[in-house]
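The structure that follows is given in the form of structure tokens.
Only a part of the assembly is drawn; its chains keep their places, and the rest are absent.
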Amino acid sequence: MVYIELIGMLAVLQFFFFSFMTGLARGKSGVKAPAVTGDESFERIYRVQVNTLEMLAAFLPSLFIAGKHWSPMVVSILGLMYLIGRFIYWRAYIANPDKRRFGFMLSMLPTLALIIMAILGAIFSIWSVH
Amino acid sequence: MVYIELIGMLAVLQFFFFSFMTGLARGKSGVKAPAVTGDESFERIYRVQVNTLEMLAAFLPSLFIAGKHWSPMVVSILGLMYLIGRFIYWRAYIANPDKRRFGFMLSMLPTLALIIMAILGAIFSIWSVH
């Protein structure tokens, strides 16, 4: 379970890093709060941050609940795929938003797998009690 | 507790589904990343996704912590109301944003109830130790 905690926390750290990069890009671009548009390179990193927040909101609860019901090894590998996928997504989106697809899929598919595993795990647990 | 896990994970799946619909709408509308405005039907589903993310961030921790301190039956019923409310919110917002109020309330009020139950549950626990 502690490996899963570590992977979950690395995903949080990664998100925090993207947020930090967004803050830096705001300073550089001169986009003044509360505005979030007006500079293409600011908008790209900001979208990476927002998209990672959306993904993280699904990834974290699924990771922890799947980790309670399934092999920690399999769950950890899916978690690592997510981390690598997000990293590739970030690099690709900054370079060219049209190239973001592969990194997106590499983080989205493990998240979807973890959601399904968490739901099935909960259903099997209810089942086995009755 | 496992019923509460299942409801929490269904809320995650619902959010993931709205995210998927946003991705589809982006493709159809021709709104190119990183932009998030320019097409009314894309903007509607995107707002459903963002609003659900905001709600989910309050709903999930409240659901799990309220579930530790109160009757799992009551907590599960509030969780189901949230799921149904979000579903109605989505259908209404897509059809006409002015009609989103009922579905919004049906997911907001159970979330508020769970927040209060979780806070009271934690306070009563601290109390009973002293």
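Points to keep in mind about this one:
Think of it as A and B in the order they're written, each chain with its own count starting at 1.
What we mean here is this: contacts are C-beta pairs under 8 Å (C-beta built on N, C-alpha and C of every residue); 3 or more make two chains touch, one makes a residue touch a chain.
All values reported here derive from a predicted model rather than from experimental measurement.
Of the identical chains in this model, 2 are shown in place, and the full complex in the file is built from 3 copies.
Following the convention adopted for this analysis, only the chains that are shown with their structure count from here on.
Taking only C-alpha atoms, you rotate subunit A by 120 degrees to land it on subunit B; that is to the nearest 5. Annotation: 19 Å between the Cα-based centres of subunit A and subunit B. Touching subunit A in their complex are the following residues of subunit B: 2-3, 5-6, 8-10, 12-13, 15-16, 19, 32-36, 49, 53, 56-57, 60.
Interface residues of subunit A, counted against subunit B in their complex, comprise 40, 43-44, 46-47, 53-54, 57-58, 61-62, 65, 68, 93, 97-98, 100, 111-112, 115, 118-119, 122-123, 125-126, 129.
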